[in-house]
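With one protein chain removed, the remaining protein chains of the complex are shown where they sit.
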Amino acid sequence: MTVESILKFLDMGGYAAWVWPAYGLATAALSGILFFTLRDLKTRRHEFETLRDARRGEGSSS
Amino acid sequence: MSAFSTVLARDLRLALRQSADSLTVVAFFAIATVLFPFGVGPETNVLARIAGGVLWVTALLAALLSLDRIFAVDFEDGTLDQLVLAGAPLPVVVVAKVCAHWLTTGVPLILVSPLLAVTLHLPAAGYGPLVLALLLGTPTVSLVGAVGAALVLGTRRGGVLLSLLVLPLYIPILIFGTAAVEAALTGLPSTPMLSVLAGFMVLALTFSPWATAAALRQAVE
Amino acid sequence: MVRPMGGNGDSFQIGGFSGTGLACRRGGRLVFTGLAFNLPPGGALVLRGANGSGKTTLLRLMAGLSGAAAGQLAWDKIPIDDPDAHAARLRFIGHLDAVKPALTVAENLEFWMSLWRGAGLNAGISQALDAFDMRPLAGFPARLLSAGQRHRLALARLMVAPAPLWLLDEPGNALDESSLAALARTIAAHRASGGAVVVASHGAAFVEDGATLNLGAFTPTDASHWSEE
Partner (left out) sequence: MHRFANPTQFMRIADAVYPWAAGLSLILFLAGLPIALVTSPPDYQQGETVRIMYVHVSSAWLMMMVYGIVAANSAAFLVWRHPMANLVAKASAPMGAVFTALALITGMLWGQPMWGTFWVWDGRLTSTLILFFLYLGYLALGDAFEDSERGDKAAAILALVGSVNLPIIHFSVEWWNTLHQPSIIKMDGMTVDKSLLLPLFLMMGAFTSYYVAVLVLRLRSELLAAKIRNARMSQVAVNQAAQPAE
């Protein structure tokens, strides 16, 4: 794999300015959804466990 | 049938007592239309070219502004609970209220549209199709808008939200309403577009009262 | 012959109203569960309970405005499945007066009369006007009424057309002594003619020998949302 072939690949036949943003945006969109989904899942799981533990503590003390 | 006429009569009487509401809608229609010559310049041929589309767009916006209140007042003062419990089919009540809305806002809009068309230099051939298209299109506007108005009952920003929900659904009416006027200006028959608008009205009359009734039931729940 | 006021001269189909195993969810919260009641013709049921115990929720459920999460309502022991048919035999007076300020007092009542009785059956609204002493106000636009007068106008709706089941949410609110007495008389006459009434109320001086339903007894305990499954 030569430098020229990589450059030729990156150039996309002169259409680099259109092809790469399209793929970049697609990557950003898909990983963005995944990121926010996982973040929500994590905070909610954490919140749920906090609530449950507080509840258990309350139950054993009374 | 008696529920239909009773609700229609009451809404018409209320609109008559509060006729300023209908006049405000007509005034909005006029001022919004009059803005366009300032925006695009007063050249006769430019205005004549866009007159049909401008009148349709401003009429849609004016109707939308008034739709906001079609159920909201009844919702806030508890009348909607009683109408749901009227023992009459709710879609019938919905059609009565939509009829009243159309008679008190749609019809005045249609009546002033030729006057506003004059200020936009609409060529003579366009007047008939414009009024006919509005006559066939505005009932659909009221029917489809009623679904949206029922859905946004009780939301924080009803009016703006209503536009977001309903305006995309108005695009077919706008397309064929404007096309009817344009066809007449190029010497083509506008009957095909008017027939499509009539078809939309029949479709809306079939589906929208049920959807509106479902939305109202979940609003009072 | 003494005409029963609630009957308005017409007879209505009298039936018992009952519910079993009722549960209701509001805003994601189970308000009550396992609730049952039985209301015979001529009976009265007074709903009691703390704020948030679901008195209004139960009344709206009985009216068919909201759906039950579980359980079944029945009229004359036949399960209610047609909400319009059920709506036709009841009058619901909620927190909101449903009074149109732009119409006169008489016009407000005439609207409900023609909606409920059909346009041909206009027997006159004088009885309704008299029941809550609204006759002097008949020609006034409703926007001039005080809160108490508006509430009386809402209550007068009970009299414009007969219905065997009345569902009243805090009907005594904003009423003066004489209006409370009028309300008690109206309810008594309605029951005497075989009608049933459900009242949500803090002080129920206007219902004689009604059964009491304490909603606090049906509040669910802290349900187990704690397993992650």
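For reference, chains read A, B and C in written order, and residue numbers begin at 1 within each chain.
Throughout what follows, a residue touches a chain if its C-beta (ideal position, glycine included) is under 8 Å from a C-beta of that chain, and two chains touch if they have at least 3 such contacts.
As the structure is a computational prediction, the values presented were derived from the model and not from experiment.
Chemist: Using the whole complex, pick out the displayed chains that touch the missing one.
Modeler: A, B, C
Chemist: Check the options B:L64, B:L85 or B:A211 and report the residue that touches the missing chain.
Modeler: B:A211
Chemist: Looking at the full complex, which residue from B:L12, B:V73 or B:I175 touches the chain that isn't shown here?
Modeler: B:I175
Chemist: In the full complex, which bits of chain C touch the chain not displayed? Write them out.
Modeler: 23, 25, 27-30, 33-34, 50, 52-53, 70, 216-226, 228-229
Chemist: What is the set of chain A residues that contact the non-displayed chain in the whole complex?
Modeler: 9, 12-15, 18-19, 21-23, 25-26, 29-30, 32-34, 37-38, 40-41, 44-45, 47-48, 51-52, 55
Chemist: For the chain that got dropped from the picture, name the residues of chain B it touches.
Modeler: Residue positions of chain B that touch the missing chain: 147, 151-152, 154-157, 161, 164-165, 167-169, 171-172, 175-176, 179, 200, 203, 207, 211, 214-215, 218-219, 221.
What we mean here is this: only the chains that are shown with their structure count from here on.
Chemist: Report the inter-centroid distance (CA atoms only) between chain A and chain B in whole Å.
Modeler: For chain A versus chain B, the centre distance works out to 44 Å.
Chemist: Report the inter-chain centroid distance for chain A and chain C in whole angstrom, where each centroid is the mean of the CA atoms.
Modeler: 55
Chemist: Which whole number of Å gives the spacing of the CA centres of chain B and chain C?
Modeler: 37
Chemist: Using the touch rule from the top of the page, what residues of chain A touch 2 or more other chains?
Modeler: In chain A, no residue touches at least two other chains, as defined above.
Chemist: Which residues of chain B touch chain C once you look at their complex with the stated criterion?
Modeler: Residues in contact with chain C: 2-3, 5-7, 10, 13-14, 17-18, 76-79, 81-82, 84-90, 220-221.
Chemist: With touch defined as at the start, can you tell me which chain C residues reach chain B in the complex?
Modeler: 60, 63-67, 84-85, 87-90, 92, 94-100, 102-103, 107, 111-112, 114-116, 118-120, 157
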